[in-house]
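Got a structure for you, written out below as structure tokens; questions coming shortly.
Left out: one protein chain. Kept in place: all the others.
For reference, chains read A and B in written order, and residue numbers begin at 1 within each chain.
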């Protein structure tokens, strides 16, 4: 329960669960690294992993300096849109148990949201541009996290629910990525007539990354109860079952879709989109979703993510690792699914509302739609301004030569693996 | 303590431990992916990882629909062999804390058991056949889990003990794998005179996979107390020490064996078999085994797994990633070790029996042998029928051309990594 000073009262058991969950969430950075580095061409493997580190390093700094306070501050001047206080977060011995574990947990969410963007900008953004964006990304994240998760947030007060971040993390991150890819345009040669689609550099790693995200996601969804006392452990248990069932829905859809549409071939990308799209979409309702609802939400989420991927390629939007389709499409569906499947929570009191099929009418569905629109609008405006300023000052895109040679050589002086001692550049076809 | 309605009463602390342990167990899917993909030839790396995903996706579905209920259901019609109820598992708010965390934990076990089989079928089974088997595998798993883990299971009532799955997970999975490899026969060229033994595609990954399984196994063995209250935390602590000591026994035996028998070379396979064989064998007694017993059980388990591997190659049974020897041989020894080293448990009341060397006579050794025989027989019959039906309908084995070219190209349209843009197929010798 929250008190008037904005603190949630937790005890040692709650804090331990928050910390454990957050550590699992941080392992998702390793998962994203594998997922993204496996999908880009080999000449950019190292560069894309670097960007995952930048999210935590630079994004984390801003989040500590102002982000957490803008999200959860309650000092004079705070309102339902933005918070004041907690800058350069420190805490007294009395409050530090809650404040530091909450900061740590939120930081894991914030850096995950930032990481999504690196995929959309893969293979053509400069590292400097990405560093600047990372510094901003923690601020872009802070406000939606308040709207939906702070007790006085305006969307939360309306009854909107996003338990583990379908909107706050995924719609936000994916929309930022969409803006970035639209501003930057496609990679050289992509969507040109007569050119083949770019190949995944190392699909084995992409699948391993998917696995690591899958288990790390349990930290998101089981940990978002913010503890285990007072019945919250029951919600965590339900979230675990819901998360797995959703992934079964999305993953099987991905495999069956590929089998039907690709002549019996099971392509890696459809399984990635199916599994990850389903995980994104179950996050909003995770600890309140019944198993069969979870399966359905996941199956639909995975299916929509796959269709979104087909559409986005047809629209000639170059999204190298499938960020937009998984996170935006999956996230919007996940938020709407709350409006359909929500039931009042008598275990820990998360909500008193009901969704469409449980007699609550259209209200929650409307509020959830509003939340999606608000977060997409916020993401579009803030990330457009950020990327535009970067573009006009230090530039967003690496040089044509660097793009062809690859960022690993040009930005990181990698010369050991795929390039000979003499500097002769090899092709990305195979490891020669 | 279980009540008359079949529920184990757990509280928030117990549930958190079950969830945490289960998340660690799920990370073993990443470990298996690395272990298996590292051992197969490079042309099948992606395919084998896919099969790990299929285990969770399709196997998980069946487990949710009927598997958990067949294992732990207690509605009218349930008996000591098979349960009734819990189909399409859902739970009331009162029961969901236990039911969902228990389902999640058991699901982690069930999918691990299924994953073992993919190794034995590597490099020659179609993905379609594997999907069908996965759907069945959750049912095949459900019954032995009841026999040994449900309060009214017939083997449990006899006093048989398998704390963390030496039999339920490993003997079962390994036997299913043995049946599969016998039915399918060896890969093309393997065991042919004049042909060299197939090479591990990427031993670095195989060892990394072993590491990930090692730590994930702690989730199995420490989590199988099903909680921490009422002294159960003491058993978890002992299980942690036992697991590590067993691996030290098996791993050092593997290294020394290779050093002695291979002219001072430490081959990867002997270390894999030694470490993993020891982990399989300590699982049955993990939280009741004294440290020196654990070391001994692990050393013998690792040694037998290695000898089993030598034997199976001499018998010309093609088991590409050493599944049978590690899981069946290690598992049977682990079960028998319970009969030798068991002592009554006065901490949490797991058993009142004693084994051979602690004055309990031959009874438990006999019961453990019976459990092994029953589970092997069950696995042989059910998996033989399953694979035979698959073989006679959609077929088990990929075409000869596909086997030579590799499943990554033929089943997954991978064309980016080891194959040129022109489709020229390269050899598996090295990455060219």
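Here, contacts are C-beta pairs under 8 Å (C-beta built on N, C-alpha and C of every residue); 3 or more make two chains touch, one makes a residue touch a chain.
Fair warning: this is a prediction, and the values are worked out from it, not measured in the lab.
Only one residue from B:85, B:186, B:291 or B:366 touches the chain missing from this view: B:291.
In the full complex, chain B contacts the hidden chain through residues 13, 16-17, 20, 24, 41, 196, 199-204, 207-208, 210-212, 214-215, 218-219, 222, 228-229, 231-234, 236-238, 240-241, 244-245, 247-248, 251-252, 255, 259, 262, 264-268, 271, 275, 290-292, 295, 346-347, 428-432.
Within chain A, the residues in touch with the undisplayed chain are 11-13, 15-16, 19-20, 22-23, 26-27, 29-30, 33-34, 37, 45-46, 49-50, 52-54, 56-58, 60-61, 64, 88-91, 93, 96-101, 103-104, 107, 127-128, 131, 408, 411-421, 426, 431-432.
The rule we apply is simple: only the chains that are shown with their structure count from here on.
Rounded to whole angstrom, the centroid-to-centroid distance between chain A and chain B, based on C-alpha atoms, equals 33 Å.
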